[in-house]
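One protein chain omitted, others in place.
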Amino acid sequence: MNMYIQPEYEVIRNSDKCIACRVCERQCANLVHSFDSETGKMKADDSKCVNCHRCVCLCPTHALKIVKSDDTYKINANWDNQTINEVYKQANTGGVLLSSMGNPKPYPVYWDRMLVNASQVTNPPIDPLREPMETQLYLGKRAAKIERDEQGKLKNTLAPQLKLKVPVLFSAMSYGSISYNAHESLARAAEELGTYYNTGEGGLHKDFYKYGKNTIVQVASGRFGVFKDYLESAAAIEIKMGQGAKPGIGGHLPGAKISADVSETRMIPQGVDAISPAPHHDIYSIEDLRQLVYSLKEATEYKKPVIVKIAAVHNAAAIASGIARSGADIIAIDGYRGGTGAAPTRIRDNVGIPIELALAQIDQRLRDEGIRDEVSILVGGSIRSSADVIKAIALGADACYIGTAALLALGCHLCRSCHEGKCNWGIATQRPDLVKRLNPDIGYKRLVNLVTAWNHEIQEMMGGMGINSIEALRGNRLMLRGIGLTDTELNLLGIKYAGESM
Amino acid sequence: MLPKEGQFRDPSGCAVTGVIDRSGRGMTGEGMIEAISVMHDRSNGLGGGFAGYGIYPHYKDFYAFHLFYDKKEAQEGAEAFIRRHFEIVYSSEIQTRKLPSVTDEPLIFRYFLAPLPQKLANSHLDEREYVARCVNRINAEIAGAYVFSSGKNMGIFKGVGYPEDIGRFYRLEEYEGYAWTCHGRYPTNTPGWWGGAHPFGLLDFSVVHNGEISSYDANRRYIEMFGYKCTLQTDTEVITYIIDYLVRRRGLTLEETAHVLAASFWSTIADKGEEAKEQETLLRRMFPSLLVTGPFSIILGYTGGLMALGDRLKLRSMVCAEKGDRAYISSEESAIRKIEPNLDRVWSPAGGEAVVFELYGKGGLAR
Amino acid sequence: MKRIYVNEKWCLGCHLCEYECAFANSGLTDMVKALKGKTIHPKIRVEDSGEVHFAVNCRHCKDAICVQSCISGALSKGEDGVVRIDQNKCVGCLTCVLVCPYGAVMPAPSGHAAMKCQLCTDNLCGEPNCVKHCPNNAIVYEER
Partner (left out) sequence: MKYVIIGNSAAGIACVEGIRSVDADGEITIISDEPFAAYGRPLISYYLLGATDRHRMLYRPADFYEKNKVRALLGVRAEKIDAAAQKVVLRGGEEIPYDKLLVATGSRPFEPPMEGIGGVKNKFNFMTLQDALSLEKVLSKRKNVLIIGAGLIGLKCLEGILERVKSVSVVDMAGRILPSILDDAGAAVVRRELEGKGAKFYLSDSVAKFEGNTAHLKSGKEIPFDILVVAVGVRPNTELVKDAGGEVSRGIVTDEKQQTSLQNVYAAGDCAESFDITSGVRKVLALLPNAYRQGYTAGVNMAGGEAAFANAMPLNAIGFFGSHVLTAGTYEGESFVQAEGNVYRKFFCKDGVLKGFILVNSPERAGIYTSLVRNKTPLSEVDFKSLEGAPNLAAFPQAARERMLAREV
């Protein structure tokens, strides 16, 4: 017997406002809404609702809202409703619980426990509307020999670097997990913003090669879509060792999402589940990673930086030290609140560590070892605002990857149902009628707006600190103070408590 | 009791000034004292100091260490250390003059030193690196002892008080050098520790600085990767280390160093000629963490020259002037006019523009 | 001139434009009051055919055949290029309906006149309300 589980959310329709235009009905891929021709009224089936808010947003009279059901089992601080329901679900099905997007559990968000400094009297704030306020930067190795030509001019001995006009990149999201239109939006936005988007492990659709100079291509354990042209088209290559949302496991794209186009792009059969293994089967230790790094560099004639992406785990600092000595140019660290198109719920919610702590430790470790210039540090995993970017850079990051925030800009409402493939916002789906809901003309502009707005805010905050180059903020931890943190946390973050003077 | 420098970060406002006679003729410290006294209100009595170059012609081949000792035991510890690493050619207490306005002075000693050859050889270090490390060790490891000057044929004289009083205290009118810099300090939260006064020196580099940089911790955490220890947590200290690192250890010219410290904005670089664009871009890409932001104007003293450099937004005042062989640098023009009313030329360098004055024909650091 | 253009590729068939049109032309400021319980008579109509959806409204043709054919002089093309209908002059003969190749002129619900999109120049919106509320840029208002 299947235990009935009360829907978690209810669709509330204000019948005084509903004009029965049926937009909600037409826009719900989950078939929640229907028109009752007998009564002339709209109805809703709560059990199908994933709370994506598509109907709420499109209802022209704002007659809809989705509320948390107040149905409850006997209140139990240990066995809350969701925990109980998950037991029922697993007893019903015998399956691993699946979920999507980032860890929603109430773990501490360290970004929110750090405060930023501003100038007063002893040095001046700088007005970004009047003075240049530089957010441009380069990613990659900075360690290089000083060599001079016959005229005494410095020779360029630097390894290839990535130039960014803003300290924000779009993180890896594969074509397959997200739609063609979402990818196009990201690619075009990256081009306009002077930054990069990342193919994820889904290969690069042939239409998007033209955005190559703003593309980071990923080489993941499944090696989907990896071939010569793919590597050569890109600005940089990222080896994905792990993902914050699901450290220690691989990926699983359901066959339903492997459309003809996705199949061609990934170079895998259509309609068959795409499994990326947990490890790279050619990397069982750090020296194997070094070989892959140099294989990729050889393949692309040392013209492109190689990024190694890891999930933030307990030993991240030591791993990062190994990566910095592996020949990689950039380390990307993905915190445990990073998003995913599908992950086992238990892993998403219980594995990994906060990006803030991992970042602070990695940056310090690399400095302690004197190898911070061997690599740039990219961080992702729930960078939610320009303030998070500022704090990340002050902790020691070079730039930030944003994934969830970018999807939100595209319309995502964090219903965490990506794995079902029926994204009403046209993002995490391959169904043509749903994909077309995301017009890249709108999507790319919204992404550009978001990052541009963040950049303005970053400039404002930098100006407040009297800093006019993002490079002078990097690792400038005196600009941060902790609040509500223990001594251990302050030590790990390498910052002082709010109120402590310089 | 308030903590002393090194136990907290100590930004401060200031007055700086400097003079060089490019023909190498000597000047007593009197001129500097007069000049800085004009800018009395830029200091608050909590720090003043001078650096003189060419002042020890008889000992010009030896490292001249100036040390403060809080107590006798510190002197014993420090001298033991010094003896283990150097031959002491000559040592004495530095002659001072008692003034009512200068109080709580520590013991102040001077040593002319040569590294012990065997020790130096065993260290596998370049001689100057050897000396620099010894200075760092004394300052970090011997409580109550502090080396505040360590170059050859140059000396730093500093203390708590107004700079003109400090100058008199050290009897600088009795010293003669071809170049001088001077600093009057306006710290905002200092207890007034003598070691915390400026100039800050490392080997023959001395830096006086006016301003409060906003990039401090980014610069500090970066430069500390290369063996420096920013024990004083002052801007002057970190700037001195940056200059030492780039010039002495990486071999950049002063001009290149200025392009790192006070790099042109990307938008400015974009408008420059191909060669400048390429070189400045390269420097910014190699040393982004050594960009110094926020207000500063510094005078770098080194053997054979002075360099003036202000931040790229020109948030602090800085005036340069010339009269015959003499060149002047100051926070305020008035200080220069005080000692040389009839100048050939007076100008304000642009933000980020390095101005270098060197002895004629001696081939300094500028290229 | 600025016209409404259809990007069929992006039309979702949500029909919001029809409701926004009806609302814009209701003369009311409350959509619920304007539309609740009423049959709407929008001047833009969405065609749905399988997965193909698109909206159709007056094209404001350069040589507007409806204007040329109007027996009463009710239809005119303004200097701004907008084809307008004076419902007071219109006698409802529907010659315009007969000649419009896009099916974009329609009998008014009153039965005594024709009606058509006037790009919201005849209501409080000023600019086409359908375009303003199209969630996917399937209709745009621009110079081409």
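When the chains are written out, they are named A, B and C in that same order, and each has its own residue count from 1.
Note that a residue touches a chain if its C-beta (ideal position, glycine included) is under 8 Å from a C-beta of that chain, and two chains touch if they have at least 3 such contacts.
Worth saying up front: this structure is predicted, and the values here are computed from it rather than measured.
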Omitted chain - touching chains that are shown: C
Which of C:C21, C:C61 or C:V82 contacts the chain that the document leaves out: C:C61
Interface with the undisplayed chain - residues on chain C: 3, 5-8, 47-49, 52, 54, 56, 59, 61-62, 65, 68-69, 71-73, 88-89, 91-103, 105-107, 111-112, 144
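The criterion applied here is as follows: only the chains that are shown with their structure count from here on.
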Indicate which of the five shapes (line, ring, star, complete, other) describes how the chains touch one another. line
Among the chains, which is located farthest from chain B on the basis of C-alpha centroids? C
If you count the C-beta pairs in contact for each pair of chains, which pair comes out on top? A-B
Taking the mean of the C-alpha atoms as each chain's centre, how many Å separate chain B from chain C? 78
List the centre-to-centre spacing of chain A and chain B in whole Å, with centres computed as mean CA coordinates. 47
Chain A touches which residues of chain B in the complex? 8-13, 188-189, 211-219, 221-222, 224-226, 233, 250-252, 256, 263, 265-268, 275, 278-279, 282-289, 291-295, 312-313, 315, 367
Where on chain A is chain B touching in the complex? 119, 122-124, 126, 131-132, 134, 136-138, 142, 144, 146, 152-154, 156, 158, 161, 367, 370, 372-373, 396, 465-469, 471-479, 501-502
If you look only at chain A, which of its residues touch chain C in the complex? 16-19, 21-23, 26-27, 57-58, 60-61, 63, 432-433, 436-437, 439, 441-442
